[in-house]
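The excerpt is restricted to a subset of chains, each kept in its original location.
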Amino acid sequence: MPKPIEYTSASPAVRAVFDDIKSTRRVDDVNNFWKYLANDPATLKRTWESVKDIMAPGALDVRTKEMIYLAISVSNGCNYCIASHGTAARKAGMDEAMFGELMAVVGMANETNRLANGYRVPVDKAFEW
Amino acid sequence: MPKPIEYTSASPAVRAVFDDIKSTRRVDDVNNFWKYLANDPATLKRTWESVKDIMAPGALDVRTKEMIYLAISVSNGCNYCIASHGTAARKAGMDEAMFGELMAVVGMANETNRLANGYRVPVDKAFEW
Amino acid sequence: MPKPIEYTSASPAVRAVFDDIKSTRRVDDVNNFWKYLANDPATLKRTWESVKDIMAPGALDVRTKEMIYLAISVSNGCNYCIASHGTAARKAGMDEAMFGELMAVVGMANETNRLANGYRVPVDKAFEW
Amino acid sequence: MPKPIEYTSASPAVRAVFDDIKSTRRVDDVNNFWKYLANDPATLKRTWESVKDIMAPGALDVRTKEMIYLAISVSNGCNYCIASHGTAARKAGMDEAMFGELMAVVGMANETNRLANGYRVPVDKAFEW
């Protein structure tokens, strides 16, 4: 089974990604997700570059993006991602009132998604444009 | 199979919910989701009251909430909900640049959720607080 | 792409399964699901024998089993299965009041599953026995 | 990260919900799910009232409802909910033979849902009514 790869035993290609993560996020070490992905340097590099690009502030601010990331992770039941993006969202400014409302929306969407499925509701013409 | 219930043939209890939806949302008619739920007046009333409560502006604004709702619906593949909340999010101010970034985050979260599962990444101590 | 296989053009092995479905269910023809599975006779036979065994009355009656089948299909968003097991559950005695309560439970379970994930609720000792 | 809120340190609004859960279920303490939801009193109250309403005996008995709740939790892989509703379903009368058949139906539905997806089976006219 894959084991985490630490900086000291990493290849130059992996170290380059770790260095970029550390400088971009201003952290002393990368978190476990990256240490495990380092078993496949191509996936490590591609995933980091995609995450770095997608999570940068743009039309949406970082806090909103992290809350969406957390919402999906909660909906999918990915425990690692709930812990890591729960932390990241809070660092980006999500307070506990926002967290509570985020969870309420995630829960309600999961409920009404199934009600729409079960009642086999056809899409309204007003929504097809 | 359940059929949609129109206002003219609805019971007083269903009409009361329809009236509240129409006045709260300032629309002339309710959308299909509510017409189908009207087959079960208790579920109609409870669902509407929950949605009304949860989606009101609070710690999070309406646009953010609608985007989260859309994100979950996309992740779950609920076609009706993607159409209805895609429309609602745009009405609440989501422009196409925001939509593009929302989709990018939803896609990336679904990808890294699986990478974390597959590599069996243990939660960092820094995320347990 | 796989096409449906009709009885008249089916191999003897496929016909034997179709005959058993028709006599077990007392229907004149098998539904599309079986006609498509007939492209892989081994899967057709194994799936039918498993379904026949699992859905027979036992500790749970047929109506309850069909409602559970429908519940899962709704939760997974499988449109074909919602239509076929929605019909089967009704044939087995599910009335519209039961359907409404079934949908309410399915929706609520999907909601609270996510709330439990998001709040990272640890299992109570009382539930570990 | 959210911490559980115990009765002794809870606000009057949270205590009122806890009291209603305890008296409705005739238990001495609420389980962890409610203690965590108590971080958001509005979600606590709304979720409890919905659960109380939906899970009351109606067209379906409590045992059937708890088994459906368990079925969805198993299908979604929510460990907390599997433990809590597994306990609740057994308290409501589900014996191990019923549990075995419930799991068999949940497993089979998850299998045939994917077979229907993969073979792209069109809905039979007989199921559209």
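Miscellaneous remarks
To keep things simple, chains are lettered A, B, C and D as they appear, and every chain counts its residues starting from 1.
Here is the rule we use: a residue touches a chain if its C-beta (ideal position, glycine included) is under 8 Å from a C-beta of that chain, and two chains touch if they have at least 3 such contacts.
Small disclaimer: the values here were computed from a predicted structure and weren't measured.
Note on stoichiometry: the full complex in this file contains 6 copies of its one protein sequence, with 4 placed in the shown coordinates.
Assume only the chains that are shown with their structure count from here on.
Counting every residue number used by either copy at the subunit B-subunit C contact, under half are found in both chains. Rounded to whole angstrom units, the spacing between the C-alpha centres of subunit B and subunit C is 27.
Chain contacts: subunit D has residues 1-2, 39, 42-43, 46-47, 50, 54, 76, 78, 128-129 touching two or more partner chains.
Those residues of subunit D lying in contact with subunit A across their complex are 1-2, 39-40, 42-43, 46-47, 76-78.
Those residues of subunit A lying in contact with subunit C across their complex are 70, 74-75, 77, 79, 82-83, 86, 102-103, 106-108, 110-115, 117-120. By the touch criterion stated above, subunit A contacts subunit D in their complex at residues 77, 83, 86-87, 96-97, 99-101, 103-104, 107.
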